[in-house]
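All protein chains of the complex are present and in place, except for one that has been dropped.
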Amino acid sequence: MLRIAVLGCGRIGRMHAANIAAHPRAELATVYDIDESSAETVAGRHGVRASGSADEVFASADVDAVLVATVTDTHADYIEKAVATGKPVLCEKPIDLSLERVNRCADAVLSKGVPIQIGFNRRFDPGHRAAWNAARSGEIGELHQVIITSRDPGMPPRAYYEAAGGLFRDMTIHDFDLARFMLGEEPEEVFAIGGRLIDPAMMEELNDYDSVMVVMRTKSGKQCHINNSRTSTYGYDQRVELLGSIGMVISGNRKPHELRHYSAARTEAAAPYLDFFIERYREAFDAEIDAFVTSVEKGEPPEVGFEDGRRALILAEAAIKSAVEGRFVKVSEIG
Amino acid sequence: MLRIAVLGCGRIGRMHAANIAAHPRAELATVYDIDESSAETVAGRHGVRASGSADEVFASADVDAVLVATVTDTHADYIEKAVATGKPVLCEKPIDLSLERVNRCADAVLSKGVPIQIGFNRRFDPGHRAAWNAARSGEIGELHQVIITSRDPGMPPRAYYEAAGGLFRDMTIHDFDLARFMLGEEPEEVFAIGGRLIDPAMMEELNDYDSVMVVMRTKSGKQCHINNSRTSTYGYDQRVELLGSIGMVISGNRKPHELRHYSAARTEAAAPYLDFFIERYREAFDAEIDAFVTSVEKGEPPEVGFEDGRRALILAEAAIKSAVEGRFVKVSEIG
Amino acid sequence: MLRIAVLGCGRIGRMHAANIAAHPRAELATVYDIDESSAETVAGRHGVRASGSADEVFASADVDAVLVATVTDTHADYIEKAVATGKPVLCEKPIDLSLERVNRCADAVLSKGVPIQIGFNRRFDPGHRAAWNAARSGEIGELHQVIITSRDPGMPPRAYYEAAGGLFRDMTIHDFDLARFMLGEEPEEVFAIGGRLIDPAMMEELNDYDSVMVVMRTKSGKQCHINNSRTSTYGYDQRVELLGSIGMVISGNRKPHELRHYSAARTEAAAPYLDFFIERYREAFDAEIDAFVTSVEKGEPPEVGFEDGRRALILAEAAIKSAVEGRFVKVSEIG
Partner (left out) sequence: MLRIAVLGCGRIGRMHAANIAAHPRAELATVYDIDESSAETVAGRHGVRASGSADEVFASADVDAVLVATVTDTHADYIEKAVATGKPVLCEKPIDLSLERVNRCADAVLSKGVPIQIGFNRRFDPGHRAAWNAARSGEIGELHQVIITSRDPGMPPRAYYEAAGGLFRDMTIHDFDLARFMLGEEPEEVFAIGGRLIDPAMMEELNDYDSVMVVMRTKSGKQCHINNSRTSTYGYDQRVELLGSIGMVISGNRKPHELRHYSAARTEAAAPYLDFFIERYREAFDAEIDAFVTSVEKGEPPEVGFEDGRRALILAEAAIKSAVEGRFVKVSEIG
């Protein structure tokens, strides 16, 4: 049994703790949160002890590995501590909002051989993964175009925005990773526009965007489009489309059930899509933990590693530069 | 060019006249209706002459074949006249509401070698035909179950009911034919219930039903269910499901277009289904004329002949007997 | 926390044990199985003690309630023991294969006021439940027709058949319960045919069926059709359709994910449906436990009680009689 500690007992940390506890080959070792009562609640639910500090966790001989689900600006530090103490780590995205900090972290950790997995959960979604398999298996021939639609059901609160580092680093970063995964090669050029269509005043004030479109091109010429919005009122909209030379696959949205309504006004009407990431990506979060446990057990590098986290951030930086300067930005300009 | 006359210029006769006029190897020879002005209108639209009587049509040397779309109680007479004058005939269903009359007609016409096609249009629907092809091709293995859902969008006017001969002879008769077509063998036993759920008072008064369920079994044991209702407010509901030993096919409903609506209340909501038979079975009516023209050209028997019309009526009679007596009726009891 | 013991550690018992362990207001008290090692395995997984006998479980002061997932012929006995010891019981269907035994059990337990829930999990499926809600809310107007399609992905082994009591008592019994739930009133008449289409030799020998069709009618005239087959090679096929005077709802099948494939041969092609009941009805089994816990907590009668189990068996007996005698059987003839 792999004994995993969870740092951070917010919504996503609580979910990870439960998934670890339910995993047949892992167990929840301990939890920690800066808010002691949050940690106690989660610890109590799973019958484990809450730790008094992150350092206590990293020092513990009863902890084999660490899952980091704390606020973003602690991620790089905790990755470094995990590596320093030889504990494999699964860290929520992003590694950091600063590419410079990520690069420093890379220098500190990459040569040490301690497994670092980044929490790009969407790669583990059964539908997205089946799309990837279809592309890899040759089913659709040569891959030509990737189209990713990724829209959140509603605007988060202002406080969230202030800490998130902007839509490209916070939200599109998932899509940049998914794009790299699906394309199977690195985007070389990025074009992006950022719009303020939902709440122009707040977006203006925060110098952020609520609606974006991105186009990327790889060295071999593969094309990728991403669109984001903070306003899919019909549920969390998460689609991936892969067009190849002899076929196409589309990974579509998930509904809570399959009831269809028929009336004089509408036919085949379904419920709104699963909302939000914890429900929509339930299987993905499970599979992510499973992949982490398996890679530690086998001593193999994680499927989604530190460099994936860094590359996604670089694409985000390129997109920001493109949106500001209105031109096709070469990824090599960034890092 | 096969010169086809149309008898009857009601809604369905007008449609057939236009389809004949548009067919590349047929032309509309003349039209006749008991209501002279209807006939004149249709004749004018297609630049042909209206005939003064049905007899004039049958006697005309400029008429190669006849399509009968008049009221039901003229069908058998006109089939006999067509055969007597050697003109191939495509006659709307049913042949007659009386099985005895149908049998007399059979005696008069069947040995004469003149092609008689019955207007069971649904066999020619692209979706239903593709289902049939799937069953015939072995795609679904051995056919086990056939399920036919057939619901009209709304109750017809009382006058229609009074002439229609009851739901089983008027509406289910299409499904009995489709069942025989799909099953590929004759039903031997019929069970049916008839309900008065939509307009109980009128149904009671007319001794008719507005909602029915049927179960049939063939000699080899294949099973078939039919359900009918006069109240599919969401559009004309026409589905055929074939379950086989290694697969299934479902021929579904047709929409006017493929727009889907997404909101906080519903996703993937489409428009009501095509309503009514002239829209829903547009391609089928076209293909029915084409099959008639082709069979006459080739001197081959029609795909849906007189005996098909008779067998469907026999099943309707068996269903009525079953609904009244509450038992599984052997088709051999009827005819 | 409601301390629930699980009797029976086969596939479905193991699943229930895990669901109980994961429930926030319940805990797994102990488990028992006639096969000691099965019990030990499940007990070990959840960190509980395996009991040495069912009697030990019923006698235990540390057990608040009992879930019965043993072989069918123990169900009635265990229900009686649970009631005798005052422990609420959730018992898998069917109560017994003999209506006479069920009636004796009823006499012994019904007046005692101990909650008895029967494991008709499908009532708790989110899609089926949403269909029921749509009917109850008036969304589809007056309910006219209920159509239930229920097909198992493949033939079970011969040993299963020998103990199962025949398809109507084993498989259709779920659909009889679902029909009663959806109709909102009792079927008064039942017609059924049983076919031997998949494995005629074995079915003949066991005097059983592999393919059936049922039609039922309630006092107010509502109509219900059920079709069953042991051969839905495309996955577990579980659909419920409710037609009302102003609309329709269909609760459809569940897929493992939403990937759609497009090629020169096919478009919109999805994966086979979830197979089998543990996957397809995952949420339903969860919700069933939750409903049991809630009803015990609140002291309210279970949503699906003993009488529901008895009524479903009566419908199965009526269907068998109908299939044998070839007539519309009144439910009042049975019980």
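We call the chains A, B and C, going by the order they appear; numbering starts again at 1 in every chain.
Assume contacts are C-beta pairs under 8 Å (C-beta built on N, C-alpha and C of every residue); 3 or more make two chains touch, one makes a residue touch a chain.
Small disclaimer: the values here were computed from a predicted structure and weren't measured.
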item	value
Among the chains presented, those that the missing one touches	A, B, C
Candidates A:A22, A:A108 or A:I193 - the one touching the absent chain	A:I193
Omitted-chain contact residue, chosen from B:V42, B:I173 or B:V249	B:V249
Hidden partner chain, residues of subunit C it touches	232-235, 253, 255, 261-273
Where the unshown chain meets subunit B, residue by residue	22, 125-127, 130-131, 134, 139-140, 246-254, 256-264, 271, 283
Residues of subunit A (touch criterion as defined above) contacting the omitted chain	142, 144-145, 147, 149, 151, 189, 191, 193, 195-198, 211-213, 215, 217, 221-223, 225, 227, 229, 231-234, 237, 243, 245-248, 326-328
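Going forward, only the chains that are shown with their structure count from here on.
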item	value
CA centroid of subunit A to CA centroid of subunit B, Å	57
Per-residue multi-chain contacts in subunit A, two or more chains	253, 261-264, 271
